[in-house]
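Omission of a single protein chain aside, the complex is shown with its protein chains in their original locations.
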Amino acid sequence: MSYVPNTVAEQEAMLREVGATSIEDLLAPIPAEVRLKRPLDLPPALGEPDVRRLLMALAEQNADLDHYPSFLGAGSYDHVIPSVVPQLFKRSEFYTSYTPYQPELSQGMLQAIYEFQTMVCELTEMEVANASLYDGSTSVVEATLMAVGPSGRGEVVVSRALDPQYRATLKVYAWARGFTLREVGLEDGATSLTALQEAITPDTKAVIVQHPNFFGSLEDMRAIEKVTHASKALLIVAITEPASLGVIAPPGAYNADIVAAEGQSLGSPMGYGGPALGLFATRSELVRRAPGRLVGKTVDNRGQTGYVLTLQTREQHIRRERATSNICTNQSLLALAATIYLASLGKQGFQAMARQCLQKAHHAQQRIAEIPGFSPLFSRPFFDEFAMATPLPAEQINAALRDRSIIGGYELARDYPEFGDALLFCVTEHRTRDEIETLATALEEITGSAE
Amino acid sequence: MSYVPNTVAEQEAMLREVGATSIEDLLAPIPAEVRLKRPLDLPPALGEPDVRRLLMALAEQNADLDHYPSFLGAGSYDHVIPSVVPQLFKRSEFYTSYTPYQPELSQGMLQAIYEFQTMVCELTEMEVANASLYDGSTSVVEATLMAVGPSGRGEVVVSRALDPQYRATLKVYAWARGFTLREVGLEDGATSLTALQEAITPDTKAVIVQHPNFFGSLEDMRAIEKVTHASKALLIVAITEPASLGVIAPPGAYNADIVAAEGQSLGSPMGYGGPALGLFATRSELVRRAPGRLVGKTVDNRGQTGYVLTLQTREQHIRRERATSNICTNQSLLALAATIYLASLGKQGFQAMARQCLQKAHHAQQRIAEIPGFSPLFSRPFFDEFAMATPLPAEQINAALRDRSIIGGYELARDYPEFGDALLFCVTEHRTRDEIETLATALEEITGSAE
Amino acid sequence: MSVEKLIFEKGAPGRHSDVLPAMDVPEQPLDDLLPAEFQRATPAALPEVSEIEVVRHYTHLSQRNFGVDVGFYPLGSCTMKYNPKINEETASMPGFARIHPLASESMTQGAIQLLYELERYIAEITGMQRVTLQPAAGAHGEITGLMIIKAYHESRGDIHRDIVLIPDGAHGTNPASATLANYQTVELKSDKRGGVDVAHLKEMLAKYEGKIAALMMTNPNTLGVFDERIVEIAQLVHDAGGQLYYDGANANAIMGITRPGDMGFDVVHLNLHKTMSTPHGGGGPGAGPIGVAKHLVPFLPGPLPAHGREGYYWQDAGPQSIGRVRANFGNFLVLVRAYTYIRSNGPDGLRHISESAVLNANYLMQALKSDYLLPYDRTCMHEFVLSADRQKALGVSALDIAKRILDFGMYPPTIYFPLIVHEALMIEPTETETLETLDEFIAVMRQIAREAREEPSLLLDAPHVTVVGRLDQTLAARKPDLCWRPDVRAGRPAEVAETANTR
Partner (left out) sequence: MSVEKLIFEKGAPGRHSDVLPAMDVPEQPLDDLLPAEFQRATPAALPEVSEIEVVRHYTHLSQRNFGVDVGFYPLGSCTMKYNPKINEETASMPGFARIHPLASESMTQGAIQLLYELERYIAEITGMQRVTLQPAAGAHGEITGLMIIKAYHESRGDIHRDIVLIPDGAHGTNPASATLANYQTVELKSDKRGGVDVAHLKEMLAKYEGKIAALMMTNPNTLGVFDERIVEIAQLVHDAGGQLYYDGANANAIMGITRPGDMGFDVVHLNLHKTMSTPHGGGGPGAGPIGVAKHLVPFLPGPLPAHGREGYYWQDAGPQSIGRVRANFGNFLVLVRAYTYIRSNGPDGLRHISESAVLNANYLMQALKSDYLLPYDRTCMHEFVLSADRQKALGVSALDIAKRILDFGMYPPTIYFPLIVHEALMIEPTETETLETLDEFIAVMRQIAREAREEPSLLLDAPHVTVVGRLDQTLAARKPDLCWRPDVRAGRPAEVAETANTR
């Protein structure tokens, strides 16, 4: 009750003012038969310190990344977040504001989003980016829906190397919207080009490939692009690890049509997977088909530059059932975090960060490969994730790592039984050489190869 | 080096602009013989994430109060800090500002300090309060120096129940400034009235009594006041636990002349004892002799209310060697925290908090007194601290509590060998009944009285 | 406050912060690790700024923004109430903020327990059987709910139901979501009292017999009016074989008073970023969990949090589940805030919130209806909708009124929604506003009504005291400038800024 400021006495005075004798009078329109005649069955209210204790007790039952070095990626990445990022994006003028419907009083957020859009364009080398979507998985969905268009029909080809959770999500929407998904198999941990070529038909609206793919491997995007654009399909590039864009060629460089990415890597806390940050970028000519908010630059009646939400006729609140998407609330605050993150790292820092990931991941891969029984599952180049065949069941290894307060790699067999015992490890710039060594030593002990 | 924005190229251009060929040119006035000819012998720079790791590792070697329920007070108190307090006082417009020398751009801090002064007056029932001093101990020093006056001579009577660290601090200043300290002994854990009467001479400038005193006991302040004011001495009341003012009679009610208190209890993190918050309040007629900054209300040239630093002729930057004190930097940010804290608790909440302390401390005292071998050392009323005689050496008990992740009471023998084995326990509103029970059970186990 | 340049217009080549860890592994030649054809040719042209520049820039931007912490924000349908600070604190705990969604269940027991309990709280508050916490916002909940309804009908072989009925006052996400789920939408008229026109409903049910998949409603609806005939409506739709979807964006009016489940709804979404006071973050993140009645539980997305002998775990979705609607488990840190809020308020607190929200809205409505047209003049719930039609006759619009409100340091109401009210001003004060603030808003609105009569130019040219004046929306849409162009960055930043500012 603490957040309701007005006292009983004040509320009584207000009731008198509106001509009611009690709150009951105001609730009269609610028929008795649907009234709840008992208190809600919820735990009783707690004072603030008791709530804090309760939540702290819950929080401390989880293995946080400060105390458990993690070699797990698979869609969520433990990158360093500069101290300025949370201290700025948590300023309350930002986080307690709504979508900037009245731009004159929301210039701060609007300008930040305009900067965000620009940075996403820079990272991806695409022409336009929107103000964010929910997360990477739904961004892939939106991209696909955009490619499929208002009819909702047609075929979409998707690589089996797309994050399994993303594929699962896509499947639901494909069913509901009514288009067909065709999955393309793998070759050496990457999308099979031959299978891709076979899967594409005249009805194919889009080809979806993740890059780096779920196994961390780099795809042959130029070949994929050729095959895709040889038909009239759009090339949708999914990215779960945008840190890779500091060193690998961006989608714009290989003519992608839409980029649908997860932006958590860019300054957002991992937060058990949410809130995450859907990035969405495309070519200028497609912008009026794009989902989500867009911020544009304009001028005011005094001739000053200002920023507004624009091209809103694509959106649900104007176009209703003919909108390009149903999205309304998005992930602005995380877009702001990403903006501050990218400004902090900057041109040099972002590149340097990506190179650290690359170097540290390769160092780790080479070190682990020295351990008997561990060998690279694939031979393709990778960024900060790599799959290793393991000499023992992956779950057994992970359980033993857990006992050593290490979060192990992703157990590939959860989604790819075809690869047998294998772990997908992730090593970002946040891992130290010591931690890598601790992991390797632990793996040696666990698999009995320690001398 | 990261906090210097200008690049080498820019610095070179600037050097050219000032007509220098290198920084060395600008350093020329520093004679070669005093130049440091080697790099400083300090650890090399660390990037931000490495610094964070290092500091976290150090921090986690300490027993923080979130994980170690504490029954230790003795000058530092573990009260609940409402979430709004840090989130507001850490707004950077506040914490990155200097002393408000240009009031027009610092109205926020000035108004907050004016509110702070008012709240301190309210709590103490004194007429004026200053903008803060370093901490409770130096506030007692300043109060004493004010009572002693410009001559720096005379006698000051101090109760042995004043915090031992405060007495130690006072001793140094008494020696340096040249006045005499007379310590008054105890009776049943409170200042001996007879000894006090004997100690006061015509030369006595002040009598210093802590209330509640170091043992948590309440003094007979009305009697002390009579004795003090019977001579021309000033009554200085030291307070280490201002939470007590929610329920016990304030210094203004018993005619204190100066109140010198530690304000950490009021919303500041304990922080290993610092920064703390010196509170200082006195009677209006003494204000021009008071130390420290004062904020006053005034008007601007547009007729609006505003706030400024005032009565600065008392201060070092104007009066120099004849200033009432040498204080310059004080503890404004903690004063702000206290202001927000007191606004959050408010009239009702502050009183309720104090009553919880009182109740919980008495509950704990009664519970511990049931354990064989533990008995109250004194019979006087107390607020949230109480001394108990212990059946085993106090250090031994504390060591055993430590093994149970409990921070035990203060070992009185460290400063009061006359009391033998005894612990001074503190129980604030922040301790739960469960924690008290855990403590009691642990004491039973440790002293072998558990069945 | 002067103009704030873009971050790209600040800094200088080579400026940076030192925010990276040591590069502590032996460095290998880049080409050995990454064949040239995979390498990026030119680095992204991100800003080159020092730390102090970043800090001042985004501090300045924050100063150019307005949030609930700054003042009154009566944005109807958005429930912009006070966002408790303790929620920010709990959501920042490392044991919540820094945990990996794919870490093993044994390493995330606290997180699963929290979600397990939160699911049950939401089920109780809405009167539903079970809840999925996956949807990231209200609209996401809507499409999820509609897909569940679709799966339900399909599971019964009832495959011709391709129509969703939506009242004309509904939020735009409702029809947009229906389209997304491949439904056709049919608009239901409102009656004179602002509720669903039951006659029209009956007509549509008859017309589309066997084809009605669902009715989507919010109750109280977007007029802030509680539809008293809800039981009848539910009965009608159910009798026609349809399901009832409850858009819970307006649930701030009903907690502990009535429950969608008890009204007859089959699916409900809650906007936790409204009712449960998780901050809206300038546009998100939110969370839009949906609860379903018993018969729909098998279709819920999975996994769902469960509890067994070994502790908490994630139970995979059953065979009838639609599948997952996003990666991972939902906007977890938003859910932590909502959990904190529910535990802080308890059952009595939640009811008191809703009652107070209703009282505040009625208080404002009574005070303002003499100066502004109140098209549906009856007791409102948590919000109400005025029309600026009278002012429009004087030549000023709802937009002008909104812009003028800005000059008083307040955010304006939602305007031009719901569509069924001309020149709509949709006002939701929420329960966390003081009587003084409400009175101040009343005074402002009265003054503006007076100005509209006496000095309309004050409104037409508004806002006057904001950092920018009224912005040209048409220009923005006609010549979209959505992205700062790196190619104009060649010149000196300051010059570029000038150019940019006057183009």
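Per-chain residue numbering starts at 1, and chain names A, B and C are given in the order in which the chains are listed.
Note that in this section a contact is a pair of C-beta atoms (placed from the backbone, for glycine too) under 8 Å apart; a residue touches a chain by one contact, two chains touch by 3 or more.
Please read all numbers here as calculations on a predicted model, not as lab measurements.
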### Summary
By the document's definition of touch, the residue of B:123, B:184 or B:439 touching the omitted chain is B:123
### Query
Any idea which of A:50, A:127, A:203 or A:437 touches the chain not displayed?
A:50
### Those residues of subunit A which, in the complete complex, touch the missing chain
1-10, 45-50, 82-84, 87, 92
### Query
Residues of subunit C in contact with the chain that isn't shown?
1-2, 10-12, 15, 18, 50-53, 55-56, 59-60, 63, 68-71, 82, 84-85, 344, 409, 432-436, 494
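The rule we apply is simple: only the chains that are shown with their structure count from here on.
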### Query
In whole angstrom, what separates the CA-based centres of subunit B and subunit C?
46
### Query
Distance-wise, how many Å sit between the C-alpha centres of subunit A and subunit C, to the nearest whole number?
19
### Summary
dist(centroid_CA(subunit A), centroid_CA(subunit B)) in Å evaluates to 47
### Task
Can you tell me which residues of subunit B touch two or more of the remaining chains?
48-49, 82-83, 87, 92
### Summary
Residues of subunit C that touch at least two other chains are 14-17, 19-22, 49, 51, 55, 59, 84, 86, 88-89
